[in-house]
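I have a structure I would like to understand better, so I am pasting it below and will then ask my questions one at a time.
Note that one protein chain of the assembly has been removed; the remaining protein chains are unaltered in position.
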Amino acid sequence: RAAGNRRIAMIVKNLGNSYFDACANGAKQAAGEIGGIDIIYTASAKPTAEDQIAVIDAQIAQKVDGIIVSANDADALVPVGKKAAQRGIKVMSFDSAIAPAGRLVHLSASSTPLIGAKQVQMIAKTLGGKGEVAILSAASTMTNQNSWIEAMKEEWKKPEYKDMPLVATVYGDDQDDKSYREMQGLIKSHPNLKGVISPTTIGIRSGAKAIVDGDLVGKVFITGLGLPSEMKDYVLKGACDTFAIWNPVEYGYSSTFIMNDILNGKPTSEGSKLSMGKKGETTVGKDGECIMGEPFVFDKSNVEEFAKIF
Amino acid sequence: MNAPVTQESQDRYTVLDRPPWRLRDALLRWEVILVILLVLTVVVNSLVSDVFLDVYNLADATSNFSEMAIIALAMALLILVRDIDLSVAAIVALASMSIGYAAAAGWSPAMLFVVGIGVGLLCGAFNGALVTWFRLPSIVVTIGTMSLFRGLTQVILGDQALTKYPQPFLDLGQNYFIQMTETSVPWLFVPPVPLSFLIFLILAVVFGIVLHTTAVGRKLFAIGSNPIAARFSGIPVDRLRFFLFVLSGIMSGLAGALLTARLGSMRSNIAIGWELDIVTMVILGGVSIAGGVGSILGVFLAVLVLGLVRFGMSINNIPGQVVSVYIGALLIAVISIPRIFEKLRGWRAGR
Amino acid sequence: MTALLKSRELILALILAIAVAAIGAYDSVFVQWQNISDMLTETSVLFMMALAQMVVILTRGIDLSVAANLALSGFVAALVSQYYPDVPLVLMIATGVAVGLLLGMINGGLIAILGIPPIVVTLGTLAVYRGMIIILAGGDQVNASEMGVEFQAFPKQAFLGLTTPIWIAIGVTILFWLFLNLTRTGRGFYAVGGNPVAARYCGISQGWQEFLAYSIAGAVSGLCGYLWVARYGVAYSEIASGYELTVIAACVIGGVSIGGGVGTVAGTVLGALFLGIVNTALPVLQISPFWQMAIAGAVILAAVVINARAERRPDKLILPEARRLGRTSRAMRRAGT
Partner (left out) sequence: MPDPVLTLTGVSKSFPGVRALHDVSLSLTPGRVTALIGENGAGKSTIVKILTGIYRPDAGEIRVKGEARHFASPRDAWAAGIAAIHQETVMFDELTVAENIFMGHMPVGPTGAVDWAGMRARSADLLNRIDAPIPPAFPLKRLSVAQKHLVEIARALSHDAQVVIMDEPTAALSANEIDDLFRIVAQLKAEGHAIVFISHKFDEIFRIADDFVCLRDGEKVGDGPIASVNEAQLVRMMVGRPVDQVFPKREVPIGDVVLSVKNLSNATEYADVSFDLRKGEILGLYGLVGAGRTEAMQGLFGITPMTRGTVTLEGRRLSIGSPSDAIRAGISYVPEDRQDQGAILSLGIRENITLANLGKYVRGLFLSRALEMTETRRLGRRLAVKAANWEQRLAELSGGNQQKVVIAKWLATRPKVIVLDEPTKGIDIGSKAAVHDFIGELAGDGLAVVLISSELPEVMGLADRLIVMKEGRMVEEFQRGRWSAEEIVGAATGARKEAA
């Protein structure tokens, strides 16, 4: 690394996950645009708070300038976040938040209510507002999935969904085989099931595969948060009508720009504005929450084009 | 008569008090290999990175493995007597959850530790009872209780996290228990020490003394070497094994309390997968999985080697899974060294 | 052999039948053909992995690296499919098997030649194999759309109402049965695990038997790696993580003794079936997901306790009256005729 460069560590939940790889690519892109920044992209072997703390400790030991984290646990990372702050290291979270006490700002891809509402709206549109729906989530311990499910249930209270009851919530633990089995179980135990929402990239791809494999295309639809490269086939085959996600490349990109502003001494109090490079600006909200934008919706018309990118 | 016969037989063989000291034997001792490895780790790390030899960094590094290391002490004794406890991480979860609820009910920090240790004790007793009463292999029982204990945590906790703890309790886990104190001499100072590492140090000394110098320790070696003969020698084999499972539960409960204080939050996946890391520590420490062989010093050294290798690699930004590859390779390589020497000696002798 | 020996499998089969009947009575979906077929397909990998693990355990060993091996060899097979889509499917599967075999041979070599305890070797290679996936691909994964169509379609094809994974599992099971019961090498596993010293005195090479056992476990893991990756349409470092313990649990439920030398193909198949049913029945029965792990744990414990009861040796029957009542003499007479 060039001497005098700033070092920003991007610490994600786990490696070998194309979503986070895309985020890191975005971060490197931003670093190139800004100049004078080195990105350290790393993660622990297991997606647990304990292991992530060890990785953050190693970054603190190196006295990096800033740390961007996708947290495995919101509260458990607070102490280590505070320790970093004490040693003059700026901490922010993206994707999956650290509780406010442990970081300066959190960049949400989109607002939680919006993400939740969006997914309910997507399945309602696909099903025409009629039919049983279930949720296939990641592990029951994952904070962002849980808060989206809360938001979905909030949206569900609206009268237009009265013919579209939520019948079950199951957990595939972000493992393909378990998600697949849970999906099969859902289909069998709820013969009238029409739709499934899966707010996780692993859940949605395994769920879609179970639909295709079970010859249920047209009978059951899945939606949720997925990656175009993984979902392309299933959209084309019809297991999935629409799904959403933000662009993870942009997500990493924006986070890096925000961190750059913080390192440059920009205030992070409520109401201050932080740059997201060519994505514009974001305004810091309550508890240091920032929002990148709206989730982007994919369907037959655009999925192939984006599949080439992420 | 035959009195002279026995008189004569006293002097028939000269039997030495102990084997003659040989350099090769000493060098091939497990602990010596580990010391060399430890020195190597420190030297290489401090050459590669200038932030390695920093007392605060090292103190932080110890807090990341001390809880596991505490459990490893009990696991070493279990493996020594040919048992194993794969449910330790699940016990940590169950204990941590109980602490979470007790904290929410407003219990004092001391009581939280008591709760953690108490729950651990119960879990350990459950394991011990299944293993000794039903005469089941411990690896099988604890694979079952591993699911059962963590499953119970999930049943009770669902998707919730427990995050309310009294501040003094959190301070125990998050601040240094002994503060850095410098003296007028630059190289003479009291380093900062986290509570968990301090407890590990004290326990390691206690375990080492009990195992290597007391009658109980000798009995454990006997059980590990031949449990049937040990029973015939009047050693309460099942009672001691039961006790070791309880001990393993207690250590897991204690580790659970320390971990909860350090994290300030717990979910049902806390400490997941620790069991294999702990077994790795014990095995690298030279405790034989076949029973009857091992030392606490070895386990202590292995804990430091593993912890510092891991820390050293992460400050060089090597990702977690790649670190695991090195650790796995290290484990096999180190265990192979004496065997390769033996083979070589055998070949040379054969020729 | 004698009915006495088979009693353990009988008990297990009985429990299984009762469980299926009870679940079926509670929810008829469970006993519909579609569900049973799905269940068998899902369990077929477990069948094969458990059988291979059984051979390892027979030699007093244990292989903790099977799941990591499955992930790595599945990943390599997927890479072949991604970069050389024109390679015939058979060769892709063969690649998976070959990689698995190689990894198994590494385990076997370390264990048999250097004499390192199996748990140590496989604990080490477990981390190494899984990490190799990250190193190999720089963190990339292979997605469904990147794998060949045929590559993914194969595990879904059905003949005579059964999918290919089921047929493969049946074939592998028969092979294992023939191998373990009708070959000298097969009986050698029992000898080496039952009494290693005695096996040595009988001219059976412990090292060779061990090497073979881990190689077999490796090759089967490779085959299952392909099936897994093709079935779930994704290959990356975390697939089948923690699966090794499920495989061992299946063996143990099936009555394979961790102490070595004891275990049958029938028992292991029943053990795998048992876990397969538990894993697939819980979602179908709409049991709260939070309960699933606890129930699985309780079931494993119950199964091993029952097994231990069934296996408990009768005391020595020295007193004539005890012998008259005892089973030993009766069984002896039966075996004699």
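Here the chain labels run A, B and C in written order, and each chain numbers its own residues starting at 1.
The definition used in the following text is that a residue touches a chain if its C-beta (ideal position, glycine included) is under 8 Å from a C-beta of that chain, and two chains touch if they have at least 3 such contacts.
This structure is a prediction, so every number in the text was calculated from the model and none was measured.
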Displayed partners of the chain not shown (whole complex): B, C
Which residue of C:90, C:160 or C:318 touches the chain not shown here: C:318
Identified contact with the non-displayed chain, of C:82, C:205 or C:241: C:205
Option touching the unshown chain, where B:151, B:194, B:264 or B:292 are the choices: B:292
Residue among B:108, B:179 or B:213 touching the omitted chain: B:213
Footprint left on chain B by the chain that the document does not show: 1-2, 5-6, 8-10, 12-13, 15-19, 209, 213-215, 218-219, 221-222, 225-226, 228-236, 292-293
Interface residues of chain C (partner: the chain not displayed): 1-2, 4-5, 178, 181-184, 186-187, 190-191, 194-195, 197-205, 261-262, 313-320, 322, 326, 328, 331-332, 335-336
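We take it that only the chains that are shown with their structure count from here on.
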A-C or B-C, whichever has more C-beta pairs in contact: B-C
Interchain centroid distance [CA atoms averaged], chain A/chain C, Å: 36
Intercentroid distance (Cα basis), chain C paired with chain B, Å: 31
Contacts with two or more other chains, residues of chain B listed in rising order: 154, 158, 273, 319, 321, 324
In chain C, residues with contacts to at least two other chains: 134, 237, 290
Contact set on chain B toward chain C in their complex: 86, 130, 134-137, 139-141, 143-152, 154-155, 157-158, 273, 276, 279-280, 283, 288-290, 319, 321-322, 324-325, 327-332, 335-336, 339-340, 343
Residue numbers on chain A that touch chain B, as the complex places them: 9, 15-16, 40, 42-46, 48-51, 53-55, 57-58, 60-63, 73-76, 78-79, 83, 139-141, 143, 146
Chain C residues touching chain A - in the complex, by the definition given at the top: 27, 29-30, 34-35, 38, 42, 133-134, 137, 139-141, 143-145, 156, 228, 231-234, 236-241, 279-280, 282-286, 289-290
